[in-house]
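Note that one protein chain is taken out, while the other chains of the complex remain in position.
Moving on to chain A:
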């Protein structure tokens, strides 16, 4: 059977189970678009290619499947870089398909030519320039395999226009065999026995879980492990939802804006079991005294994560879910003694730290951003899928919306991309049409990809946008307040659009709250309105995110208010 490159691409995408593509057309991909129109694949036309990648990312996180995005060559391709880098840092499986100028023009500075494979090399898990239509089917199959297996990540496929147009005899690619790529899923059992031994002697153990737990679907296994061993749990930003925030063993988030009890536990623990984390500097603060009294066990599918930032006494390379399954089995057989009794002192100490109330605030006459998030949590009963922009809004979302389940907190953790939240919300809403999806935003960030409002309206995606409008690039202003003697250099957003009118201009609904009494009403109205809504909350302008650990300080040196 003779098929064109475009037909092969579509066929292979459907074989991979792709039902939605986020993208933006152009000359280099016009034939692919022409072919796609003949398939059942749904295409979401974004307004900016950065939006397409973030949407594919949001789709992947909310659905647990690979997100796909399709863009043209040159500017289309370069516009995807931020989104690719963000997905790379957070290990999100996406496949980005870029058009390329015809092979014979490559290297000639042709119209809309750019070496996107070269540009993205440092921020993809892998990428391909397809040189022959005969390779296309295999490359697509490989790309999906690489994106979703091992430590997931973005894969880019650059396809020259002639490769798209050429017809070849289609051959089904065989099983994928990559000489060089064999992720280790099953842990070394000897190491697991060591962990059981450590559990026997530990007096003050804690678990530090991260995005890897969510990516490997180890939610249930983690909860079993923690509860059986009676070990308190903290998570990184990326790990929120990996362990129920309503569980008594929950410590809250760790790190720069982590809870007091979580950071103090880190300093006091004698055993830290780190699972699917990478010890980011926003977590550890000053590394040489991070968890300095503890033996550290580190479980991760990616060997490069282990001992990259922190010395580890027991390294375990393996999938978080498989490893925890094994550990739970071993624990059932082992005699760990009376755990309730053994841990009572430690858990009591933690309770004392909890009463420090590091997340307390005072709602008086101006709307506090924390209050907005808490009300949002109440009104959605904690069931909404939350995406965020970056800055204070992101941290308040992490602190005050409590996550009981994975897949409900979608944020650009590693790269910290302003402009991520709205397109990610669009992707998440496509993946979960029946859920409430809310983008928690700052007035600065929302303007970075506000054009995607049009996408939400066009496809009737009822995303809700909660803007914590402080008229500042708040998080940077906070640093200037605390560490630069209040010299607010270029952080006052002096001109912003009227977000209510802007919503209306896009054909969405706009609401505003300026007083604390209005918060609940605006939220309920916004949440119950069909279609996309922007809710503009005029919040206390100079509110800060607390607690806070100054960058580079030990994580126990916390500014509490």
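One rule holds in what follows: a residue touches a chain if its C-beta (ideal position, glycine included) is under 8 Å from a C-beta of that chain, and two chains touch if they have at least 3 such contacts; residues count from 1.
Note that contacts and distances are computed from a predicted model.
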item: Omitted chain (choose from "ABC transporter permease", "Acetolactate synthase small subunit", "Flagellar basal body rod protein FlgB" or "Cytochrome c-type biogenesis protein") - UniProt protein name; value: "Acetolactate synthase small subunit"
item: Touching the absent chain when the full complex is considered, from A:178, A:332 or A:561; value: A:178
item: Hidden-chain contact residue, picked from the options A:75, A:118 or A:497; value: A:118
item: Touch criterion as defined above, residue of A:171, A:307 or A:541 at the omitted chain; value: A:307
item: Of A:47, A:126 or A:405, the residue in touch with the unshown chain; value: A:126
item: Chain not shown, touching residues in chain A; value: 117-118, 121-122, 125-126, 129, 146, 178-181, 302-304, 307-308
